[in-house]
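Written out below as structure tokens is the structure these notes cover.
As you look at this complex, bear in mind that one protein chain is not there, while each of the others sits in place.
When the chains are written out, they are named A, B and C in that same order, and each has its own residue count from 1.
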Amino acid sequence: MSKVKAIELKDIQNQTDHRRITVDKVGVKGIHYPIILEDRALKTQHTIATLNIYVELPHSKRGTHMSRFIEILNRFHENNLISQLPQFLAEIKRSLKAAAAYVDIRFPFFIRKQAPVSKISSLVCYDCHFQASLKDVYVLIIGVDVPVTTLCPCSKELSAVGAHNQRSIISIKVRYEGFVWLEELIDLAESTCSCEIYSLLKRCDEKYVTDKAFANPMFVEDIVRDLTLKLKQDKRITWFHVESENFESIHSHNAYAMKQS
Amino acid sequence: MSKVKAIELKDIQNQTDHRRITVDKVGVKGIHYPIILEDRALKTQHTIATLNIYVELPHSKRGTHMSRFIEILNRFHENNLISQLPQFLAEIKRSLKAAAAYVDIRFPFFIRKQAPVSKISSLVCYDCHFQASLKDVYVLIIGVDVPVTTLCPCSKELSAVGAHNQRSIISIKVRYEGFVWLEELIDLAESTCSCEIYSLLKRCDEKYVTDKAFANPMFVEDIVRDLTLKLKQDKRITWFHVESENFESIHSHNAYAMKQS
Amino acid sequence: MSKVKAIELKDIQNQTDHRRITVDKVGVKGIHYPIILEDRALKTQHTIATLNIYVELPHSKRGTHMSRFIEILNRFHENNLISQLPQFLAEIKRSLKAAAAYVDIRFPFFIRKQAPVSKISSLVCYDCHFQASLKDVYVLIIGVDVPVTTLCPCSKELSAVGAHNQRSIISIKVRYEGFVWLEELIDLAESTCSCEIYSLLKRCDEKYVTDKAFANPMFVEDIVRDLTLKLKQDKRITWFHVESENFESIHSHNAYAMKQS
Partner (left out) sequence: MSKVKAIELKDIQNQTDHRRITVDKVGVKGIHYPIILEDRALKTQHTIATLNIYVELPHSKRGTHMSRFIEILNRFHENNLISQLPQFLAEIKRSLKAAAAYVDIRFPFFIRKQAPVSKISSLVCYDCHFQASLKDVYVLIIGVDVPVTTLCPCSKELSAVGAHNQRSIISIKVRYEGFVWLEELIDLAESTCSCEIYSLLKRCDEKYVTDKAFANPMFVEDIVRDLTLKLKQDKRITWFHVESENFESIHSHNAYAMKQS
């Protein structure tokens, strides 16, 4: 490409827009990128994230410069993006002259867990996410989706010999003051269900989880209420949204409950 | 089952709850059900819906009775659910003694379209949805996801010979007064893009859509702004949320814009 | 577009190809279309299908004419596509001068089922499919994906009080002579599991399904073996492929078994 030609490449996005409409969010969706996370047990963890990055587009500009999102992502990627989300958003805002910047980051997160009786350890995968925005102030929501077992209290009551149970997903999203580990939210979900799940269970463990679930029947309603009680007691939590969804073993639809603070 | 036994089946859900926490939404998710829709051209259309149905659970009850959602769905199903959403939610509220009831309904909706030059007709599929709630008042949001072609204004300006273009999805959600057809929202999206799409195009049609898209380059930002202008001019529309997402042909991530009234 | 230009519209697909490579399958994927099915109980059923349609492309032609797939689909759509699959494929072959034609059709299929004790009826949705090909002979595979409950024999043996159970999917695909209803394959799957599922269960029904599942513990291995025995006894079945997949309640991964005749 010659220099002369380069000078001619028109910047269409930078044209003045006369429709006088601010666009709430403009940006890039579905970017896959390796990231490094802080890990309570192991200090750091490598994983693969899916990111959406947006800005608010001022009414006077025709378009945003989407390549800059990736340029800035590249720059922070090499310097630990996750620990610098406020700086990342500030740089996005500055570079794109925007009044607000947003980033959503979803990723699988692994925790090594010991089976309850055999104590054999294996990795369990949790879908986690950060949603951060910077307008006048910086706001961060962190969230976890935790697979658990739920056992139906009604079925247990009705039957002399068993109770239907199933895989369920508990989702917790919070805003907070100070510091909260993703691992704390995962622990919270796993302590608020019929029984937590594991990747590897020997026979002695399978007996344990079967018995534990039977001893702790819970409706989706019970889970979101108990999570509500626990989150309200945590002084760091300033906002929460909790969900519980059962992939019912006796239906092909799901049972669902949601509570927001 | 003997009568005596029936009397003994305990109603666990109906137990008094002492946690004093109202649950915002409790119900069933992911129910597949055939429905019948009003169709501007053909009067009615059979399709298959995916439904979520929730109530607000009072703090004093342990659980909701999930089978009643399906019983009431069955009853309305035979009497045209879609045209009776307020009555459906009223019956859900009444039966479950709830302060609020919610239903989300998603379904594919088909419109017979003529190719622009050959005039051969074929069916195009649009994902549509209704979100209705009844608390003190009834609120209905209707929405459409419309596949279209977008052609990049920047790429057209830069290149002497072509421009990258791609499949995109325009999403429009509205609240309104009076009556609005889903078909009107689909028309609106299809008139606010580089070129609408078709299921069947002969060569003369393919020339037409290639030329039309090239003559109408639009960014995702342009689409949400133009939709905003048009929706603001429609006196019936009391609220809207519009999105545009390009499955970029030159990237493996998407370009996205969103504007809410 | 001038008239002269229109006359010149070149048929690029029809050009001679010199690479001398037959393409195994060329066509269209992911077409959504309403279809009408035969229904054992109700004579006909409206549903929405997703179709893939392919031909084998002779080595001498550069490309196939994709619009013809849709034209022929439109024509058969109005005359009951599903009951005329051999004719549909013959017409595809003829129109595109192809040595082979293929169609895959997936759709939700609904059956009204009575709850086991209360006898209240509701609709259950099954994912079903037809895969048909016409080369020298016509070959048809029909298949069903059936949600069921499975209860773990090992967990039942280990625990004094319960057993883990979960939603599972049984998949059956068959070739046959004579006639086989989709409903027969669904019945077969529902009679080869711990307990079949329903959309609506009252308390007396929930007791019944809990007890029935507990009385019929089955591994994924048991299910594919019992299906194998039953399918081998059916004289009409000339080939089968069966799968069973448990969405394990105690793990976040699935248990799986497969057997092909």
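Observations on the structure shown:
Here is the rule we use: a residue touches a chain if its C-beta (ideal position, glycine included) is under 8 Å from a C-beta of that chain, and two chains touch if they have at least 3 such contacts.
Source: prediction; values computed, not measured.
Summary of contacts with the chain left out: across B:12, B:92, B:124 or B:182, the touching residue is B:124. Where chain C meets the omitted chain, the residues involved are 9-10, 12-13, 17, 19, 21, 23-32, 52, 54, 57, 62-64, 66, 153-154, 157-160, 219-222, 224-226, 228-229, 245, 252-260. Touching the omitted chain from chain A are residues 1, 6, 9, 11, 31-34, 46-48, 67, 70-71, 74, 108, 110, 120-123, 125, 199-204, 207.
Touching residues on chain B toward the chain that is not drawn are 124-125, 147, 149, 151-152, 154-156, 158-167, 195, 197-199, 201, 203, 206-207, 209-211, 213-214, 247-253.
Here is the rule we go by: only the chains that are shown with their structure count from here on.
Taken over every residue number at the interface, the positions common to chain A and chain B amount to over half, indicating a same-residue contact. Averaged C-alpha coordinates put the centre of chain A at 34 Å from the centre of chain C.
As a whole-number value, the distance joining the C-alpha centres of chain A and chain B reads 25 Å.
Chain contacts: chain C has residues 125, 199, 201, 203, 207 touching two or more partner chains.
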